[in-house]
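Removed: one protein chain of the complex. Kept in place: all other protein chains.
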Amino acid sequence: MRSFLSHKKSDYFICAAVMLLLSLGLLSSNKYTLDILITTVYFCTIASAWNIMCGYTGQLSLGHGAFLGLAQYTSTLLYTKMDISPWLGMLAGGLTAMLLALLVGVLALRLKGPFFALATIALTTILEIFAVKFDGITGGSVGITIPYNPSLGNMIFKDYQPTYFLFLCLLALVLLTTIYISRSRLGSNLVAIRENDLTAASLGINVFRNQLYALMISSFFTGVVGTLYAQYVLFIDPAGSFSVIVSEKAALISIIGGAGTVFGPLIGGILLAPTEIFLRTWLGSTYQGAYLIVYGVVLIFVILTIPNGIAGTVSAYIRKCNCKTEQASGDD
Amino acid sequence: MLLQLIVSGLLLGGIYALLSLGLSLIFGVSKFTNFAHGDFVMVGMYMAFVSYGMFTLTPYFSWPLVMLGGVGFALLLYLVARSTIEKSGLNQILVTLGLSMVLQNTVLLFFKSDYKSIPATFGSSIKLGTVFISTEMLIAFVIAVVITGGFFFFIKYTDTGRALRAVSDDRAASKLMGLPVNLLDPIAFCLGIVLACLAGALLMTVYPTTPTIGSGYNLIAWVTVVLGGLGYLQGALFSALLIGICETVSGFYLGADLRQAVYYVLFILVLVFRPQGLFAGLGMKKVKR
Partner (left out) sequence: MKKLSWFLILMLASVTVLSGCSSSTPANTAKPAEVIKIGVIQPRSGPLAVSGEDSYWGTKIAIDMVNEAGGIKGKKIEAVVADVPNAGAAQNEVNRLIQNEKVKVITGIYGSAMAEVAAGICNRNEVLYWEHISVTDRLTKQGYKSVFRMHINGSLFGEQAAQIAESYAKKIGLDPTKATVAVVSENGDFGKSIAAGVDAYTKKAGTKIVLNELYDSKTTDTSPIVLKLKASNADIVIATSYINDGIDITKKSKVLDYSPKIFLGIGSGYGLAAYGKSLEKDAEGMIDLDPTSTPVLKNLDPNMAKAVEEFQKRFKAARGYDSPTVGYLAWQATWVLLNNVIATAGGTDNLAAMIKAAKELDIKVGSLPTGAGVKFDESGQNTRAVISAMQWQKGKLVTIYPDYLANAQGIMIPLPAWNKR
């Protein structure tokens, strides 16, 4: 079994420590600093949600953008056209994302490896095309600007701290869910499926149903964070919402941080999201595209050298140390 | 009208065939998932552009240079990705996504972002009854057919080709039989990437290029490979032609903005309901022998 099942206490501790540190950002009033933190937490949350499905089951989804975009459009349209508060819209968005996940799951979950990935990419692109095509409902490629009416009910705030607080709460919720799942029967079933689905099936685990649950939980949180982000940027358009790039980032962050561990996506997000922003600020104004070369090289390097991700590698190392000390002291 | 659409689609499909054959070969032989395939098409386009800029060679004459460059890039890909072969497909996808990012932006850094094109050599068309055929596209199509034919000949009648087929059929058994799998991997990579670069050079005779153009071709290549059935090289060929026709016909009858949606829906349906590919069981054997 992987490390997370044997390190439950450490999960709590590390997550709490990181959350506490992140919440120090609430003391800042600099919008740029807060934006970096919000973007970081945003990606941590998407990656953590992605992790629930993909980290624990080993299925590679590059289509979480589909859930994200669908939820963003649901909540934004409810808000701008029917004046329904984004708080409800957020829930509605999450639920529609879940419905889509149900459909995707029923159709595509039996696909393996690159084919599940390709099917999810195709799905994202199809949704983008439809969002452009049916412009009577969606506003088409021009997108929707959410009017700036700051109030708690509208989930729009003058300052960035409340938004950041909401993002932190959501991240905490996703992490708690992840911890809960990893301790639950669902979690151990999922890991068993990831390690060997045939063995798992022969032990009486319903492979399909377990994966479907994970996908639906994962898509729900992806949808909710999507709504939150839409209410932050106050603008959505098909190209940005149904973006394969966001899905790719979620996957990369999760895997570099350590997929299938509770805090792996957290580490990945904290490392990668600010790195990308700083590289863009640093190199973007002088050499066109240079920051993406650096980013790409770093990604390749990390994936080739530590394929289990940072969290996986570090906890493997720690386990090794612990084993040694345990052996030395003769303790069990 | 329909005839015209089918002819235009076939010509387009001929070039798509080159992309998907390369991808199919690499996936078949090395079980390697290359998500940067389209970017090698882009690289091929830029190599053709550079050859034109430096030596005023049109792609009809610069193809040896493009092939040479293609081998270089194939070895680069192989070096980067070697350690992920026979390992998790996840890491292969992620490595090639990273590589795609690097390739696109390196080209951006050196060539800037503007569209590069080379003037048409012929720029005329042939009229056959009611059907018009672009000379450029026809020549590209013929070249694509010749290359595809040569490729199939190589795969079928040479020792290396047989070895590649054997590895594609059963990698583990081939190893046990003493086939130099470690040598065949780079050969498959070279063949596949060279085909992609050649497709790029041919596309350059018809379309301008820009650093991000590869992503579209990448998806088309994957769609055709899946539709054709994995590892079925002939299937890839037929489905490339089919995708070409599907693009023009649906573009006309359904609306040009739904074109992509049509073949993606087809793609998902095939993945879900007929994962063995459209043509499997129609008397076609895996990598025909």
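Should a chain be cited, it is by its letter among A and B, assigned in written order, with residues numbered from 1 in that chain.
Keep this in mind: contacts are C-beta pairs under 8 Å (C-beta built on N, C-alpha and C of every residue); 3 or more make two chains touch, one makes a residue touch a chain.
Note that the structure is a prediction, hence the values are computed from the model and not measured.
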Among B:L108, B:V181, B:A196 or B:L241, residue touching the chain not depicted: B:L108
Which residue of A:M53, A:I270 or A:I300 touches the chain not shown here: A:I270
Touch criterion as defined above, residue of B:P186, B:P208 or B:P275 at the omitted chain: B:P208
Where the unshown chain meets chain A, residue by residue: 7, 10, 13-14, 17-18, 21-22, 24-25, 30-33, 35-37, 39-40, 129, 132-133, 135, 140-143, 145, 147-148, 158, 232-235, 237, 239-240, 263, 267, 270-271, 274, 277-278, 280-281, 284-285, 288-289, 291-292, 314-315, 318
Missing-partner contacts on chain B, residue numbers: 1, 4-5, 8-9, 12, 105, 108, 112-120, 123-125, 127, 132-134, 137, 206-208, 210-213, 216, 244, 247-252, 255-257, 259-260
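The rule is short, and it goes like this: only the chains that are shown with their structure count from here on.
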Separation of mean Cα positions, chain B and chain A [Å, integer]: 33
Interfacial residue positions of chain A with respect to chain B in the complex: 58, 60, 62, 107-108, 111, 113-115, 117-119, 121-123, 125-126, 129-130, 132-133, 248, 251-252, 255, 287-290, 292-293, 295-297, 299-300, 303-304, 307
Residue ranges of chain B touching chain A (in the complex, touch as defined): 33, 80, 83-84, 87-91, 93-95, 97-102, 104-106, 108-109, 112-113, 211, 219, 222-223, 226, 255, 257-258, 260-261, 264-265, 267-268, 271-272, 275
